[in-house]
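The complex appears here without one of its protein chains, the remainder shown in place.
Going in written order, the chains are labelled A and B, and every chain counts its residues from 1.
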Amino acid sequence: MEAGRNQIAVIRWILTDIGYSNLTAGLAFVTFYPKRFGLVFYVNASKCLRRSFHKLEQRTTSTRCSVVDLREEIMRAKSILAGLLATTLICSGAFAADLSIVSGDTGNGREFLRKQLDRFEKETGNKVKIVAMPANSSDQFGQYRLWLAAGNTDIDVYRTDVIWAPQLADQFLDLTEAMKDVVDQHFPSMIQSQTVDGKLVAMPMYTDAPAFYYRKDLLEKYKKPVPKTWDEMAATAKEIQEGERGAGNKAMYGFVFQGNAYEGLTCNALEWIKSSGGGQIIEPDGTISINNPEAVAAVDRAKGWIDTITPKGVLAYTEEESRGVWQTGNAVFMRNWPYAYALGNGPDSAIKGKFDVTTLPSSKEGQSSAATLGGWNLAISKYTKSPEEAIKLVKFLAAPEQQKERAIEIANLPTLKALYDDKDIAAAQPVITNWKPVFETAVPRPSAPTKVKYNEVSSMFWSAIHDTLSGNGTAADNLELLEAKLTELQGGSW
Amino acid sequence: MPMSIIKNTAFYALVAVIVVCAVFPFYYAIITSFRTGSAIFTIEYWPTSFSVANYVNVIASGSFARNLLNSIIVSACVVTLSLLMAVTAAFALSRVRFRGRSLLLLTILSVSMFPQIAVLAGLFEVIRLLGLYNTLGGLVFSYMIFTLPFTVWVLTTFMRDLPVEIEEAAIVDGATPWVIITRVFLPLMWPALVTTGLLAFIAAWNEFLFALTFTSSTETRTVPVTIALFTGSSAHEVPWGIVMAASVIVTVPLVVLVLIFQRKIISGLTAGGVKG
Partner (left out) sequence: MTASPTVRSELLRQRSRSARLFLLPMILALAVVAGWPLLRTIYFSFTDASLTNIDAAKWVGFKNYLSWIQLKSGRTIYSGLLVDPAWWNAVWNTVRFSVISVALEAVFGMIIALVLNAEFKGRGIVRAAILIPWAIPTIVSARMWGWMMNDQFGILNDLFMRVGLIDHPIAWTASSDTAMIAVLIVDVWKTTPFMALLILAGLQMIPGDIYEAARIDGVHPVKQFFRITLPLVKPALMVAIIFRLLDAMRIFDLIYVLTPNSAQTKTMSVLARENLIDFDKFAYGSAQSTLLFLVIALMTMLAIWIGRVKLDGGER
């Protein structure tokens, strides 16, 4: 900066001499807005100098100054000018790209991302700006959809939810070619979830899957094993709930989950149904499979929990409300995402060290359990002005080094198989290794086969489940109706 | 006089009930803002801890002061511009007879009949076209859609009820319409002006959807968006303490504003001593 100011002084001296002092103001402007005005200014300044040179040439006779001297002076001024321009442009990286990445991550997640982006900037000379968004994923989806529909060129890279790729596929670049050498490192299911009609829409950045939280101390006290089936879970929950209430904790409940009518209920109910052999609402080939006896039985079973082992209010719970009941020590079991693990072991938690996690129960011994796949990915807008640099950025953030650092520092689950056997991660975040079996039973929501209609499918599904749970029609009736509605929505094809 | 004592007690009891109902949730927010961690899952009626950690967190988040300033600038500009346009328009609509006046009033009102979410996409295009995307100007511009009809209508209603005589006197003295508005009507309209200004200010202050859609950098965002951007240390976690602390901070300027404009609200015709 100091050097820059000296250069400005030199040029100013030269320019005042020939009557162009106002240019210095412009020059100062350039240092602040290099990209926008730099080139324009350089061209104008050169023109001015050339013009002044001619003027001076005519005046030289009277000032008795040699033309050659002046020419040299001006040439020097011009080269200083060009040098100054070049340095400011390079400093600001204007020859590289200015990228924007929009992310609805948490505060910690943003800080961490910034750290990795700083490294990316250093390595490539690009500038990357983070556009922060509220954590509510429905808000994010709405904004992104509007921005993309309007062809917004200000955002290059979007952090997308696992279910968005098929809905926004038309407006994101195809990454198949660019990523073909790295896709094999990821879990195939995660790559699959981001592939629409053979087009890789987004790169997995980190993943998420729920687990079954249980109170070690209470199971020990009542001499119960960790439940393997839903019925076992309900029986144990009931017994411990009654026992603890008898012992004085009136607020004790057996089980909490996310029962509000929202995307979270779709995840919960999909797990009940899939783990009962009732399919996954809509199969990968697009067949509507929801109306089957296993699914009906699974939903009926869940209906039986309401107000017996769960609070009645569970029908309004999202993640935080269930964690609230759980973390104040008022629930035996909980279904929730990994975030509750660290918080449950926080210094002010009533259940610190008293709980553990495992895979969710299933309908019977031998039936595999199910965990809905969550997670976040990186997609590139097709309206980006610098697709190459954006691809570099996505590749960088999805790479093993970055994912490993992410796992160690903020406990985000990697999407790379190899990292689950990584010693450093196991040492820093032992919980991540706990999640490995969970991924083996991960089930995607039917976003891939239903494409742009997924949100509507999900809304119909959670409404049918919520109606059943709140006693508004039987499971058999509601699922039959749901099948009819889904068939109508499907029309000719998804 | 026992009767007046009963009356007085009843009156103050009513005042107390009103204040408690209005303020209790805010009071609860303040208490919450002093608590941290698992404590938010417990019920407390009285402040039990005084941790300022949440406030420190809000202020240390770096851009909060900047966003607060943005909110003040945007809201102030919105109020100034819409009052300016509304006062002149209200004069024309309430005191000058011309054809289609009722229709015009209804048309202005109808702008407020569209759901905001439906105009979002179109407004976004207009703002980009005007080059106002990601600027405070863009927000000021878009907020006109809800402040302008409101201010025009309220001021028209109030101006219509001002006595004819004072205006006639001014006309006889040779005053132009502009002079009539600024010298004769404005001083009489203070309660209406301050009230509409205040309500428009708060509406702009609290706006969230436009502010989120039309800005994309921390430097141009306003307070409601910033509050929505406060997150817990992990996804799903709601940082209640911090959100409440931020809400308390943003509510204080408004309370101060009300206290400043107090006198103007209660002046007007009664204090002005103009005979109707």
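Observations on the model:
Note that contacts are C-beta pairs under 8 Å (C-beta built on N, C-alpha and C of every residue); 3 or more make two chains touch, one makes a residue touch a chain.
Please read all numbers here as calculations on a predicted model, not as lab measurements.
Between the chain not shown and the residues B:36, B:94 or B:231, the one that touches is B:94.
Counting over the whole complex, chain B has residues 11-12, 14-15, 18-19, 21-23, 25-26, 28-29, 40-43, 45, 85-86, 88-89, 91-98, 101-102, 104-106, 108-123, 125-126, 141-142, 144-145, 148-150, 152-154, 156-158, 160-161, 164, 168, 171-172, 176-178, 191-192, 194-196, 198-199, 202, 205-206, 208-209, 223-224, 227-228, 238, 240, 243-244, 247, 250-251, 254-255, 258-259, 262, 265-270, 274-276 touching the chain that is not drawn.
By the touch criterion stated above, the residues of chain A touching the omitted chain are 138, 141-142, 145-146, 148-149, 167-168, 170-171, 251, 259-262, 311-317, 321, 324-325, 328, 330, 452-453, 455-456, 459, 462-463, 466, 470, 472.
To be clear about the criterion, only the chains that are shown with their structure count from here on.
Chain A and chain B have CA centres that are 35 Å apart. Residues of chain B touching chain A in their complex: 36-39, 41-42, 61, 120-121, 124-125, 128, 133-134, 212-213, 216-218, 225, 228-238. Those residues of chain A lying in contact with chain B across their complex are 100, 102, 105-109, 129, 131-136, 139, 143, 146-147, 149-150, 152, 154-155, 208, 318-320, 323-324, 327-328, 337, 339-340, 342-343, 346-350, 410-411.
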